[in-house]
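With one protein chain removed, the remaining protein chains of the complex are shown where they sit.
Read from first to last, the chains carry the letters A and B; within each, the first residue is number 1.
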Amino acid sequence: MSILIGKNTHLLVQGITGRQAYMNTLYMRAYGTNVVAGTRPGKGGQSVENIPIYNTVREAIKTHPELNTSVIYVPPQAVKTAVMEAMGAGIKLVIITSERTPHQDIMELIAYAKSEGVRLIGPNSIGIISPGKSVVGLIGARVSLAKEVFTEGSVGVISRSGGQVTTCCHYLSRAGIGQSTALCIGGDAFVGTRWADVLELFEKDEETKAVVGYGEIGTSVEEGAADCIKKGGFTKPFISYIAGKYAGEKQRFGHAGAIIEGEKGKVSHKKDALREAGAVVVEHFYEVVYAIREELYTLDRKR
Amino acid sequence: MAKLTEFESKKIIKQAGIAVPRGELVSTPRQAEEVTMRIGLPVVLKIQSLYTGRFEKDLIKIVSSVEDLKRTLDYMFDVHCSEIKLQKLLVEEKYIYQNEYYLSVISDDISLSPLILFSENGGIDIEKNSENIVGRPLNILNGVTGEDISFLTNGASVNSDLGDVIKKLYDVYRKMDCCQLEINPLVFSEEKFVALDAKIIIDGDALYRHKELGVQLTEENLNREPTSLEISAAKIDENDHRGTVHIAELDQPLQKKGTRIAINCVGTGVGLSIMDELIEQGYMPANFGDTSGNPTASKLYRAIRLIFSQKDIKGFVFASCVSSQQLDNTARGVIKALKDIYPETGGKPGIPCVFMFRGAWDKDAMLLFKEHGISDSENVIMLGRDSNEYNVACEFDKLYKTRKSVPNNVKNVRV
Partner (left out) sequence: MLRMLEFNILSGGNVSIDLTKCKSCSTKACIRNCKSSKTRPVLVLKDGVPDLDFGFDELEKGACTECLACELDCQLYGNKAVIIELTVS
């Protein structure tokens, strides 16, 4: 098992003809993802390396009713239309890789997705990988790297950073600890799916025994996860690292969501909330490996 | 994010039909006097600055007599305008009123929706009176409803026109892609609501829809104006959307003092992590640098040139996450920059540098450094996929201490 994506993923690539999308599509397929079709208005009828292109999502679904996931590669100004199109056509899982989308567009999409029961990942997400099964997005980049860095196993990984989700899996895999599913929720402050939402999915996933999270300054994503744990929404071990403890206030760091305003968004606040909820928080990122090893060992002994 | 000045903000809300005081923007004392005569005393003189806390910083003055006006203008133009960069002064009519209200619309990242905030105890002490603020998240698909308005104004002993102001303000928030839109104080005077001060922060990612504002997007620090380095850095991405560059000068002194160094990272996450590790070892990053996505080598070149142009940099750390970026391109950009900064050594840096390349094409990146002879330098340590953020800081510390004890015969060349 895994969450969100796996062997049953039938993927649509929206904006398939762009440079990044094209390279990425080839990578996803080479890794084993079932890439069924792509869209690009005006290029319907053509194909990309034998993957058929359609003008609209509806047209694609008509020919390929099995499509259940869409990944968005369109430029920021076209994201809202593209995602609305996917949701309107009945797709229930949409991953937005595009960066720098106006946040009010995203708030509209989030509200609409909620009313339609659609799961939105991102924007500004590098993607999701269920090792050995399926990858959606740029995460891994090359099959050779992906096979080395991501290994099959029982630890879930969630991250606010696209780079650090891969880094985390790399640390885990080197220590012989495999992953069930790893994903980046997106670096923006307004994202469709937050840690707490993912934890609930991991809770239900039998294969996942524990979860690691890379967090950072800004937003209330980590506090939300702490709340979820406290309320019993997630009962498995949770290990976390939070970056940016020396970051100054009101300074934005790269990600749109990485900014401290007042007490809100400080590392200390997040650490306190998570620790209070019973999660383990480590001081250096690579230490997640030792912490998770200990948790897995304890779990094994209980059995 | 792009913060607009009070004058710009008021212009926008006035167009939306919310009353603001009569006022004009001036840049000389003479103009200020002329405007005052037109409006009539008393007037409020407000320096247009993005700094917060203008009252405490004496950037706002109320004057009621001609002598007072002259004296205050002299003071404001001589003292303040030499200290702060913005030399515009807003001369405005003075209102008489009873209560100060607070009204704002913000994008709330907890409810993931627009949030309207209202308080009957507005004014400069709003933060101290925060328990009196009523908040109402809205469904962005529906906008402001009658229920929202009655919830916000429930029990408020104010005129029903307030609902109208709320609706108009929300329309501005939506139309202008605001992250935050605030009127504080909002007062009731002469039978209408008037916005005495206004603040608008626009989503930097939506600026393409608001070209009329002519705002230049820069790396944001909401406490201050962007530095010239940050303005130059923002220009790198302006016409080229292949990958992103974020460079910000970090305010000194930060929480901890240390040896001043420069950094650039591939990925925000690794950047923040490295920053933490370096600071713990006593090295203070002068800047935050993040080159994410899949940038061109030329983008890296420009970023590194800018980062090395900072004064008194004692070392440099470059670190990538386990990245999907084409790190060979990244390396080429860095190498060309080093060659231009240190021409007499063929790119061998004059300060201690640690480079960590991890991810796709990481081995190609390392080979390029070797090929160009840069990794042979005694000032350089190369780290690969088997290292982590903590290692980088330790290795840099070791290198820095070793190099410090060696007489420096390589000139430290700056751009």
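Please note the rule applied: a contact is a pair of C-beta atoms (placed from the backbone, for glycine too) under 8 Å apart; a residue touches a chain by one contact, two chains touch by 3 or more.
Because the structure is predicted, anything quoted here is derived from the model rather than measured.
Although it is left out of the displayed model, the omitted chain contacts the following shown chains in the full complex: B. Within the full complex, the residue among B:Lys3, B:Lys61 or B:Lys299 touching the omitted chain is B:Lys299. Considering the full assembly, B:Glu371 is the residue among B:Asp58, B:Asp125, B:Glu344 or B:Glu371 that touches the omitted chain. When the omitted chain is restored, the residue from B:Val26, B:Leu89, B:Val322 or B:Ile335 that touches it is B:Ile335.
Within the entire complex, the positions of chain B that touch the omitted partner chain are 231-232, 235-236, 239-240, 242, 296-299, 301-302, 305-306, 328-329, 332-333, 335-336, 339, 368, 371-372, 415.
Here, only the chains that are shown with their structure count from here on.
Rounded to whole angstrom, the centroid-to-centroid distance between chain A and chain B, based on C-alpha atoms, equals 27 Å. Chain contact summary for the complex, chain A toward chain B: residues 20, 75-77, 99-104, 107-108, 110-112, 115, 126, 138-142, 145, 149, 159-164, 166-167, 169-171, 174, 187, 189-190, 214, 216-217, 219-220, 241, 243-259, 261, 284-286. Across the complex, chain B meets chain A through its residues 1, 107, 109-110, 112-114, 139-141, 174, 177, 179, 203, 205-206, 208-209, 219-223, 241, 244, 246, 248, 250-251, 254-256, 266-273, 275-277, 279, 288, 290, 292-294, 320-325, 358-361, 385-386, 388-390.
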